[in-house]
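In this view, the complex is presented without one of its protein chains, the others remaining in place.
Moving on, here comes chain A:
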């Protein structure tokens, strides 16, 4: 057992504690008998706890990727159903933060990817977008040049640096210095997950840009 194994075990334990915290927090907030002086504080707690949880899941996934224990299971998935689930999981926090989270896609569109992995990319991206969005977060999916492109965008100030930019390989080269609160972990994770999706001759990629439909940052997951 090396140090990374110990880390993985501890992360797992922390994640379980967070799970209990999240469950109790939900009950606390949803119970009409509780009167909180500032309900927004409770929502911020929930938002940060969810972010921490998705960060830990990313760490565990990266750990398993590094130890070749990660199997990618590509299945066909209707995009509308997929977005419905992703949104269900994060909607209540967005609503409490006065953010409108919605999606746009052709009801008949389906994609081929590992739903668990891509879901965790989207969840953490939404978690980050919540900090930058002014009022809106938009998910969308469409087919472009033979790829399925999934976008998460917000109406904040956008990513810094020269954009658009493909993030094909680690280390991630976004200019972070100006904005230290945008962690590299999320982007690194997303680009790793994108690259795990392969078909004959084509590999998934990640692209950052600003001002697609909404004026702010836009993360694009290109899946073959």
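The definition used in the following text is that a contact is a pair of C-beta atoms (placed from the backbone, for glycine too) under 8 Å apart; a residue touches a chain by one contact, two chains touch by 3 or more; residues count from 1.
We adopt the following convention: contacts and distances are computed from a predicted model.
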| item | value |
| --- | --- |
| Protein name as given in UniProt for the chain not displayed, "Peptide ABC transporter permease", "Phosphonates import ATP-binding protein PhnC", "Acyl-CoA dehydrogenase" or "Tetratricopeptide repeat protein" | "Tetratricopeptide repeat protein" |
| Among A:1, A:37 or A:71, the residue in touch with the chain that has been omitted | A:71 |
| Where the unshown chain meets chain A, residue by residue | 12, 15-16, 18-20, 22-24, 26-27, 30, 53, 57, 60-61, 69, 71-74, 76, 78, 80-81, 84-85, 88-89, 91-92, 107-108, 110, 112, 116, 199-200 |
